[in-house]
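Dumping the structure here so I can ask a few things about it.
A protein chain is absent from this complex, but the other protein chains hold their places.
Per-chain numbering from 1; labels A, B and C assigned in written order.
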């Protein structure tokens, strides 16, 4: 099978580089168009991007010419991955969709639109059906599918088996988030060294609201939102990669920590059944040590590094009736961003929707 | 007035050094006896203690001879402050009390004993009355009074005005605690660099249980425990000093964030009325900026640096009926340890109990 | 004596805030004019400046209206301290001098001009005489005096007693510099977390060249540069404040480490003789412990915190004939910047040159 050529919008930034990494040696996709801002346009990617990741920049993208972020620049591909800032995505992504491109976007601009799938393939693969309505309503040949905010993805992956098997009433979550989540230049060293910042713009709103749509029920072209109640308080700490979340849950039924751990460990879903290339064998890894998960190793977790989340310290909660609490940590840049979009595209491909 | 000579048990460790600092230039107390382990005994304090704090070691303690931690070593003082590890405190503190010493202890060994005051002077000054019963029951001339764990103190100070004015049903708290809380050698750099540890031994139990006693009602020599329900999840992060806590509250009545901030800002109690020397003018400082409190400055907060806690991001909670959430940060080593014991002793002195 | 009103140019940035701090409660000077960029102009300082330091912003500057950085804005003062970036200082400082102001500048723009004193009061107080020539030549009523780059000051203070007593031939210095030296936003957290950056723009040139002028001999309105040979390699590390320098020296005569330490410890100079308000009693503090100096405490060193440098590990060098090597650490923001300018102004005042 020859590979499907794809584009990456905003390819030089942190998330863009993670896209390059996720798509390098991908069995189905191959980056053939890379876009960035005006200053980078016209340069080879190897020159335009200041590479921040390990391993080094893959050789096969070094000599791709970076173009400006518009429809003409991606005419040679049918699928584009978007690592654009939301202010730019808002304008560009619909134009791409109108021009017939499938846009697999990590930007927040269209996540909450009624006809735009907000996807975590392990959780709501059936929401892909929204795409048909999106095309009809908007008259597009292409379409936009989105993945949630990093904090939402890491949280919801851990919650999904409990939602299915026992039901969740209420969630309190307090996060300790990595620097890379703010982009390469987002947090100044003088701000965070020997310190923490108990605030991340818009993060709490996203963490509380995106899950209602993701966990919502799809029927007849509409998603009815879930009634789960979530309260989030978000902090930034001095960790390079890996968001960690302290979670308190009220379940619908009494469930022991042992049962919860079993449900999480055994959880598999559509991406695992379809054997999607970057679907981890085990989406949730449960650790039994008293002091896990820790972001320095959770960021690499799983057989597809960075695509599994790690749960630990699952224990009863003394406040809630049917309460459970635990910590979850995952890679905000991979499972929480670029890897999420790639998995979305893989699902579409496996469903013959590309 | 000539100063009251006091002793410090375990004077060379991190908390011991904070005691030295708090008692240096104290208007009422003067360190005259310092104890430590066998290796330090016989040396001058200036030589025995590897000083870790800023400012430098006060001159007046440098030439005090460090002695072993037993009753004979403190015969020249009637009051001793205990910075002992709990395993040693368990054995030594009763002997001191039996020998007629007032032991103002930061150790956890006797905190939860029925007849031992567990004190935060702004919260439960009347619990001091337990001391009379303690003496009667145990036949002691002296006695033991204790202060809570650092995390408990910082949390409860912030909660106290709400407990009084509206009542609190339930509390979820997720902490981000400083390295110094584990003692100078407690956390290895390889463990915490670019990482966090979502576990602190016994910390959650203390944070959930100590408040029940502290907020309990004293009557006829007994404390009836409070019914407040608390769930705590504790993490260690790479911050030198200053614990920060993410708090979610269910109040008994609907109360706006503005009202909550007013209650906290205006809160004053017995230590302020008595003008105790190290009582901060304002025990709770409320910050209005979107990104506070931060431990790097909260650790110095207040007119008595380190004795106030800082609250920020007070906002409604979407999950609880009558919900409120906020962050609080305070100095674990001062308000949360040595300064707490000193304030306890000041209260006793002001009440003519020394 | 009523205090002398002074201005601070660029008062809202990191160095500007250090000027505020150094001049707060100063016995001779009082900030009466504060300038900043257009966005801040018109606001009260308390509102315009995001305060980054401990202790908190002094009350007496909070209600000073910040103005744009031009001559009209400082008409009520005769002396201005400049914390301007060099690109702006280049234009503004001569205008100030022409308008009759004494400009005590931390900017690099005019440091190497032949007729501009580049001063460390302990080292070359006689260079102040250049000011007369500067005024004559340029037809100014005021004038510009400068202090060196932070790295230069910390190095040269440590070297000065050796220059005087035995002579220095050659210097190799490798630095480990603090984040604050790059300004509040200068270093991104993603760059420096778990890393170091072996490069600081222009720093090596300054460290190698400024000393030649400072150690130069003043005669008849001219400074003849010193012949000392210096090679510098500069790195940034994850430390908030305090530059540390690893120094290798070739002396003109065989001198033991003991002798070197004596020379450094006993070093006093004109600022100490004149008892200038912010002159430390001991400019160089020599530590005997095997593992000092360390920036976390060296940043506060001395009786005027941050104005002394700390030397440690003085030992023979096995490569140079008459070789000596040591480490020196000092506060880049105080002794290395704002405090340096203030000390310069104090010297002028003591010499009746204001």
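Annotations for the structure displayed:
Keep in mind that, in the parts below, contacts are C-beta pairs under 8 Å (C-beta built on N, C-alpha and C of every residue); 3 or more make two chains touch, one makes a residue touch a chain.
Please read these numbers as outputs of a predicted model, since none were measured by experiment.
Per the touch definition above, the residue from B:2, B:189 or B:227 contacting the chain not shown is B:189. Residue B:238 is the one among B:215, B:238 or B:251 that touches the chain not shown.
Summary of contacts with the chain left out: across C:233, C:272 or C:322, the touching residue is C:233.
When the full complex is taken into account, the listed residue touching the unshown chain is C:195, out of C:56, C:136 or C:195.
Contact between subunit B and the absent chain runs through residues 52, 179-180, 184-194, 238-240.
Subunit A residues in contact with the hidden partner, per the touch definition given at the top, are 54-55, 193-194, 297, 300, 305. Take subunit C: the residues that touch the chain left off the picture are 170-172, 174, 176, 194-199, 208, 229-231, 233, 235, 237-240, 244, 246, 248, 290-296, 312-313, 317-320, 323, 325, 327, 329.
The criterion applied here is as follows: only the chains that are shown with their structure count from here on.
Chain B has the C-alpha centroid lying closest to the overall centroid of all protein C-alpha atoms shown.
Centroid distances built from C-alpha atoms place A farthest away from subunit C. In this assembly, the C-alpha centroid of subunit A lies 42 Å from the C-alpha centroid of subunit B.
Between subunit A and subunit C, the centres computed from C-alpha atoms are 48 Å apart. Subunit B and subunit C have CA centres that are 41 Å apart.
Residue positions of subunit B touching 2 or more other chains, listed in rising order: 194.
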